[in-house]
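Have a look at the structure below before the remarks.
Here the complex is missing a single protein chain, while all its other protein chains stay put.
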Amino acid sequence: MDSIAELRARLRDFAQERDWGRFHTPKNLAMALSGEAGELIAELQWLDETAVADGLAQGALKGRLEDEAADVLLYLVQFAEASGIDLVEAAHAKIDRNESRYPAHLAHGTAAKQADLHSPPEA
Amino acid sequence: MDSIAELRARLRDFAQERDWGRFHTPKNLAMALSGEAGELIAELQWLDETAVADGLAQGALKGRLEDEAADVLLYLVQFAEASGIDLVEAAHAKIDRNESRYPAHLAHGTAAKQADLHSPPEA
Amino acid sequence: MDSIAELRARLRDFAQERDWGRFHTPKNLAMALSGEAGELIAELQWLDETAVADGLAQGALKGRLEDEAADVLLYLVQFAEASGIDLVEAAHAKIDRNESRYPAHLAHGTAAKQADLHSPPEA
Partner (left out) sequence: MDSIAELRARLRDFAQERDWGRFHTPKNLAMALSGEAGELIAELQWLDETAVADGLAQGALKGRLEDEAADVLLYLVQFAEASGIDLVEAAHAKIDRNESRYPAHLAHGTAAKQADLHSPPEA
């Protein structure tokens, strides 16, 4: 079974068994997603790249990041479900668009490109 | 092919062809993810639940939410890749934990439960 | 003494006495700010407007929101300091611009306006 479909099914059962569906509006789930993205970023805010790499190698940081990344995914899947959005289809459509917007031969990591990158490639 | 695995492969190629891998550190990708979660939430901030439902039915809002939800997923997949995290495994582990923490027969949507819910179920 | 200036002075001393200035780069402080905004939003995610009003009246929610709003302000002041930004001047400049962009006689809360409001007035 596909991984996203399987998570969606488990989450649907989980919420249904607890009668939590009524809290799960698109707006509330977007807030929950944003809150979890905040927790993820809080794990990294005082660490430079070397400290992040060390923390990932030692395991303690990795476990926390796994936990927060999982939360983001779980709320994202539930947000898509509540909004009638096909997440995987939307993601492929976005990559398609990015391939047009950023042709590989032009976007190849030049200094000029870096200047543009204050706006994210996917934005 | 599994949906997450397929997105991961496409994103890896996309970044490689543009030499953008050097920007894709865990810290930078967590920031990008958080920025996209912010864009998602900005789409919903002035709308009440009825306006959200109307906007989803009419299509214009839905397209924007698909776009932002896709961005969140794409950065999340890349964050997990850069951090050596198995996103799907972490998500199942999290649901397992939540099933222990919130037994269905106790958590069944009571008024008392709502009071607790200032902290998200998954937090 | 002006309130922002006073907070800035206290925070500068606080960081200096602990030698934490080296963690306080613009990038790290923007992450910390975003993490705190996430904590603020997490307090409200499962509550409808009535439950928020009740929670604010009873005091428990209010204390948590005061705490999170304070964190956002403290990191924002430190971010501005680290970036050489005059926060109050920037805020007045932004209100000036918004007054031009949203003339009161045109923007007066019509249904048409509401449709535009998927993008925030200040965005």
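Letters are used for the chains, namely A, B and C, taken in the order the chains are written, and counting of residues starts over at 1 for each.
Assume a contact is a pair of C-beta atoms (placed from the backbone, for glycine too) under 8 Å apart; a residue touches a chain by one contact, two chains touch by 3 or more.
Everything numeric in this text was worked out from a predicted model, so none of it was measured.
The chain not shown here touches subunit C at positions 2-5, 7, 10-11, 14, 17-20, 22-23, 25-27, 30-41, 43-44, 47, 49, 52, 56, 62, 65-67, 69-76, 79-80, 83-88, 90-95, 98-99, 102, 104, 107-109, 113, 117, 120-123. Contact between subunit B and the unshown chain involves residues 23, 28, 31-32, 34-39, 41-42, 44-46.
Just so it is clear, only the chains that are shown with their structure count from here on.
In terms of their C-alpha centroids, the spacing between subunit B and subunit C amounts to 23 Å. Between subunit A and subunit B, the centres computed from C-alpha atoms are 4 Å apart.
Residue positions of subunit B touching 2 or more other chains: 27, 30-31, 34, 38, 41, 43-44, 47, 117, 120, 123.
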